[in-house]
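A single protein chain has been removed from this complex, and every other one stays in its place.
Right, subunit A next:
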């Protein structure tokens, strides 16, 4: 039974109205990608529901037509999570963008899945609160996508990742049923913690339509510093020393020379383009503690031979530095046509060795790799600067990538710290998990989505 496309779109149009159902070739072509390089597949249809019930109706209709469903927000994912498969229905939630409730007595905010991450932080800010997870694309990424990918960001070291802020969520299951998991209680052990099962499930277990988030008080003050180094090792050792000194800064970001030059080219914030590496370090909290920690970090950097340590004069300069860092991945695209971003993460004690290994692998295979990342939490983003139309070079990229993955796993790391498996990291998942854990994942998938309707072919086959 192979139902044709037209009836699916027709039925959706009857349910939602034709203006929210797209099937024109010009529309399908622009939902063929997300923020991941070199992946492209047109869907069969794109639909824009406005309510959870409409999402449920879309799922029922897709199910009848056996059309796989790909959930999408703003399409900024970095592992191909929202790249469609053939014949897919893209359920785009970017119009479900209402803030339902901000509860200052319980420090929570409830939002629809399509609300932009930064909008949540801004809404919280009006009450002296803040929402810490800050993925690089926070200006446009949606909270639904953040939950589906369990996104991290620059503040993960001290504040954790999206998972640490989700108190509850609403999801539409493959059956079309709607479930609410979690609540405003700080403690809750009633039954399995299924809420956490959906966080980071990459749209394969259900469609997250609403999220209840924890907010925290805004820190009273913060201090942001830029330290530059003549070697990668000195930067890596500085990070290790800071952690060993029992300082947990809010941000410890690393950029190598290639990345520094690209970012500086775009932002012109005054990064030292001759340095081998820089660290962007930020501490926040009580002013006295901030001053003490900042001084200690600066001293550690100097002791490790930092060429210079500059402190941002004010919030404006601090934000410029952090914004510059957030642009790193895209800025690297200035160098070569194709930019392949990796997300390997290692225990922090292994950082310096891992950075050196990546540089050596690049040299060995004659490749350009720009490396940056969240040094403080061991999350590195080695980025291949290459050309997808050069088959020979792409082959060498694969070889180098394989080596980096092997090394990462050998030192107890993970293939993805915050981007998700999606399509991009799928070939390496089994290697990391081992057969039994890998099968367990599949077992969970089959239990929740026996027909393989939701984002099939992502994470695993």
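Keep in mind that, in the parts below, a contact is a pair of C-beta atoms (placed from the backbone, for glycine too) under 8 Å apart; a residue touches a chain by one contact, two chains touch by 3 or more; residues count from 1.
In this section, contacts and distances are computed from a predicted model.
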{"item": "Chain left out of the displayed complex - its UniProt protein name, from \"Tripartite tricarboxylate transporter permease\", \"Glycolate oxidase iron-sulfur subunit\", \"4-hydroxy-2-oxovalerate aldolase\" or \"Cation:proton antiporter\"", "value": "\"Glycolate oxidase iron-sulfur subunit\""}
{"item": "Sole contact to the chain not displayed, among A:165, A:198 or A:329", "value": "A:329"}
{"item": "Options A:31, A:159, A:229 or A:254, residue touching the unrepresented chain", "value": "A:31"}
{"item": "Where the unshown chain meets subunit A, residue by residue", "value": "22, 24-27, 29-35, 37, 48, 74-76, 94-95, 116, 137, 139-141, 263, 265-266, 327-331, 333-334, 337-339"}
